[in-house]
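This report refers to the structure that appears directly beneath it.
Left out: one protein chain. Kept in place: all the others.
Presenting subunit A:
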Amino acid sequence: MSLVELHAIHKSFGELEVLKGIDLKIEEGQVIALIGKSGSGKSTLLRTINGLETINDGTIMVAGKKVGDRDTDVLTLRLNVGMVFQQFNLFPHYTALENVMLSPQVVKKQSKAEAKDVAEEMLAKVGLADKMMHYPDQLSGGQQQRVAIARALAMKPRVLLCDEVTSALDPELVNEVLAVVRQLAEEGMTLVMVTHEMRFAREVCDKLVFMHQGRIHESGAPEDVFANPKTPELASFVGGLA
């Protein structure tokens, strides 16, 4: 049984159909990159996995349980699925430590001491043990994004979604965030990422999923996808990057 199973997912924004029947299985421990041109539906697909976008048709199964459209279903789903955003979205009125501690306390009802232990561990893991008392606006973009990753990890999700996590960063800050993601992948965390960092995707991922016009156009192991694209669309996408 796969950790996440998407079956025949359809999603429209008004008249515009952005997902036209997506089937995707995510296995425990797998690292998957969604690639494709902007507007191909990859971010929308990622956002359906944790219920930030409601779907018009299809089914989502997480850990063997079907996700319905009741609010409680979505909340349960989100306990299993963490997310990191392009724009970090840290809570500006809390310190780094509080950002990471908040949800375990509020949602999982952990004690303050327990939440603090976990938060300190996670912040140390992303290399920010010395920035815990800083507010988001006192941190660089790369540091903010690493706090966001620690914040998601503190909820102990079974899969982590990364939506273009380096796209809003200055070039010199990209690597510190990628290093953290790489470390997570090596530790066996299940990851699904939308990314434009092709070299990184190639090195770290088990599977690349190429999206084109709302469909999964082609997918496979990174070396195959890059070396032998089977469709002209992927060939031109890969070629355009070279």
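Convention: a residue touches a chain if its C-beta (ideal position, glycine included) is under 8 Å from a C-beta of that chain, and two chains touch if they have at least 3 such contacts; residues count from 1.
Here, contacts and distances are computed from a predicted model.
When the unshown chain is looked up in UniProt, the name that turns up among "Putative membrane protein", "Amino acid permease", "4Fe-4S dicluster domain-containing protein" or "ATP-binding cassette domain-containing protein" is "Amino acid permease".
Set against the missing chain, the residues A:N50, A:Q110 or A:Q145 yield one that touches it, A:N50. Interface note: of A:A8, A:V107, A:A124 or A:A235, the residue touching the hidden chain in the full complex is A:V107. Only one of the listed residues, A:S12, A:Q87, A:S140 or A:N175, touches the absent chain: A:Q87.
The hidden chain makes contact, of the residues A:D71, A:D130, A:E172 or A:E187, with A:D71. Touch with the hidden chain on the side of subunit A covers residues 50, 52, 71, 75, 78-79, 81-83, 85, 87, 89-93, 102-103, 106-108, 135-137, 148, 151-152, 155.
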